[in-house]
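Here the complex is missing one protein chain, while the rest keep their positions.
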Amino acid sequence: MATIAHGTPEIAAEEVNYLNVEHGWKSWLLTTDHKRIAFLYLISITAMFFVGGAMAVLFRINLLQPEGIFSAETYNRLFSMHGIVMVFFFLVPSIPATLANFLIPIMVGAKDLAFPRVNLLSWYLYIFGAIFTLYAVIRGGVDTGWTFYAPYSSTYSNSYVLSAAMGVFIAGFSSILTGLNFIVTVHKMRAPGMTWGRLPLFVWANYATGLIQVLGTPVLAITLLLLFFERVAHVGIFDPNIGGDPILFQHLFWFYSHPAVYIMILPGMGVISEIVACFSRKRVFGYNFVAFSSMGIAVLSFVVWGHHMFVTGEAMYTSVAFSFLSFMVAVPSAIKVFNWTATMYKGSVSFDTPMLYCFGFIGLFTIGGLTGLFLAALATDVATHGTYFIVAHFHYVMVGGMVMAFLGGLHFWWPKITGRLYPEAWAKFAALIIFIGFNLTFFPQFILGYLGMPRRYHAYPPEFQALNVLSTAGASILGIGYLIPMIYFVWSLKAGPKAGPNPWGATGLEWEIQSPPTTFNFDETPTVTKEAYDYGPVEEIVG
Amino acid sequence: MADALIHEAHEPDIEATHLRHHFATSAQQMDASMLGMWTFLITEVLFFGGMFAAYAVYRNMYPGAFASTSKFMDVILGGTNTAVLICSSLTMVLAVRAAQLSKRRDLILFTILTMIFGTAFLVIKAFEYHSKWVEHLIPGFDFQYDEPRYQHNAQILFFLYFCMTGMHALHMIVGLGLLTYLLVQSVRRVFNANYFAPVEMIGLYWHFVDVVWIFLFPLLYLIGHRR
Partner (left out) sequence: MSTHHVLIPKVSTLVAVWAALIVLTGLTSAVSYLELGEWNIVVALLIALTKASLVAWVFMAVRHSTTLTRLFCVAGLAWLSILILLTYSDYHTRDWTYQAKPWSTNKAAGDSR
């Protein structure tokens, strides 16, 4: 039985909700309503996504020709800014600051997050950081790679390292505050009857994400500060000329940046749990396993960072330890994939857009994750480090995984957030375009990497041209695929059919309140008696 | 728990004005605030931790250079500062206690004392920094070291010295700002036995800054002055 989205018949007077309760720029810029803040974030990160995407368009154009089209200098700046903008200003905040910000209070049965003003502050910090980084973009960018490795970034690069690094530094505090808010909210703001074991898995995932944000991001902050001092005053902490160690920079940088990739993927996994349950009409298989695997990922993510440094001078025995631990961290992710698959088994699966993105995620994340194992193995990493294999690996998990989960979640909860339905046919079409465009862009890159094409190079040997052209073609298709939802989502705000409280027939507290919700979410604090994903028995399909 | 009193407070008026709308009870608000502050302190542990990690690495790499810097570290001033901070921690916890007992005069007194100790710490620190400046021991600003064989590596220690004590001093300054807020609010009779969460939270912050110094003192000042 398909899950059909229902539009509601004409409503005589428009309900009061968080969007129309107040008007004017002050009511938005000084709001403490988590839903409005989530909306502000949504606009901001979408804008940054297209900034980062524009750079990708440019450097993929450069890669059409083996000798390159732009100079090496320009190319270096393009991919570096692409990385910085996409990682710190799109992927890290994406689901936590938008969907989780919106949904977590509702899902736990609260009126807001624990610290609403801190929530607003985190958005302002994000904007402030974005301004610093956009300044760097406008003035010509940095060419250090998003990884800011010393001593190039600290001593030799004559690009706008400081403003880009300071932008990231400030945005880091935005991330810390979001995580802090989620942690305290989940511990202290759950409604009566909402035990940990009844929480939606989306909440578990974002709680685990919050733990990573709180524990890891401060180390990035201090690392960038040390870089700042090195660059400004030449103090020598990473300068080999006076005995400083550039590898120390890498240790400190990756201590955050590896857990950061789990900040980027865990919320997506939370979304998938919600979607797969709803569109299989079945509770998530192995709820406890999925919940604890989120926690397991959060913990293990902190002891694997050395796998980014296998070829840069890390001691061999330490590398062996990191390699082993990197194999371990794949296990909880795999557990989730098995559980989602088991959820679908003997479920009543329907193919609405959110579920299409879900399928895309499960397949593409699996490929990305498995290739991560190739990279965790020392011997194969030595051959593939610094090649397009790595680029393909992380784009499979981040774009094939996270961005698809984000789009899936956006479609799933769009009726709740805006009170409008998006056009399903266009949405399915866009999902298909995105899937095709994505694979066309990034699968050739696995082959390129395997064949030895290095990453971060503006030019390449002519025998790689065909695959690069294929990749660029895919990128253009992918770009169109991303534009289509932008258009119909904006269209739906004004002209989409109005949504009722629960167009998908899903379980969860968010579907029991009106769409869009009121400012304080609930008229009275609910008392929770049901388990999560309380879908009834699947009806036998006759015939 | 023989050394503590169990205290029950009933002052509904003050409670109602301070209860934020999204909390069901003031107990929940207090719990959430405290957990929030502890979570924030964890972030601070990791923030300072990055510098401690750098210190651990470089000290083990250059033990001779690090030990040679000890003659420039004034143990008397450092030790005095440690004692000053310990005293400030005592006055801080006494201030929190005063708030819990609705003793406004004591609260104001102990807050002021804490601020005096905090300021004394910063004054002594400024004095130390000045002497380093005069001796050309600030990396990046015409750093000169009298033992040529350790010139480079000692520069790294001195940078870490300034970075760690500087970050610590910055946190002290923020702490003084928070205490000023506390003082103003105490004078305005905001805190009492039923509403003292901000006092306790600021107390936690202040104690944490003290704990950081408890580790900085031996690592930076007591390295190798035996020679």
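By letter and in written order, the chains are A and B; residue numbering begins at 1 in each of them.
Criterion: contacts are C-beta pairs under 8 Å (C-beta built on N, C-alpha and C of every residue); 3 or more make two chains touch, one makes a residue touch a chain.
None of these values were measured; they are calculated from a predicted model.
Student: Which candidate, A:43, A:138 or A:315, sits in contact with the chain we can't see?
Tutor: Candidates A:43, A:138 or A:315; residue touching the omitted chain: A:315.
Student: Among A:187, A:283, A:428 or A:456, choose the residue that contacts the chain missing from this document, as touch is defined above.
Tutor: A:187
Student: Thinking of the whole complex, not just what is shown, which of A:100, A:201 or A:215 touches the missing chain?
Tutor: The one listed residue touching the chain not shown is A:215.
Student: Mind listing the subunit A residues that contact the chain we can't see here?
Tutor: Counting over the whole complex, subunit A touches the hidden chain at residues 187, 215, 219, 247-248, 251-252, 255, 302-303, 306, 314-318, 321.
Student: Which residue numbers on subunit B touch the omitted chain?
Tutor: Counting only subunit B, the missing chain is touched by 1, 3-10, 12, 15, 25-27, 30, 34-35, 38-39, 41-42, 45-46, 49-50, 52-53, 56-57, 60-61, 75, 79, 82-83, 86-87, 89-90, 92-94, 97, 100-101, 193-194, 203-204, 207-208, 210-211, 214-215, 217-219, 222, 225-226.
Throughout what follows, only the chains that are shown with their structure count from here on.
Student: Based only on mean CA positions, could you tell me how far subunit A sits from subunit B in angstrom?
Tutor: Each chain's C-alpha centroid was found; their separation is 36 Å.
Student: Help me check something: in the complex, which residues belonging to subunit A touch subunit B?
Tutor: 105, 110-116, 118, 176, 180, 183-184, 187-189, 214-219, 221-223, 225-226, 229, 232-237, 241-245, 248, 251-252, 255, 520, 525
Student: So in the complex, which bits of subunit B are touching subunit A?
Tutor: Subunit B residues touching subunit A: 20-24, 28, 31-32, 35-36, 39-40, 42-44, 46-51, 53-54, 57-58, 61-62, 139-141, 151-153, 155-156, 159-160, 163.
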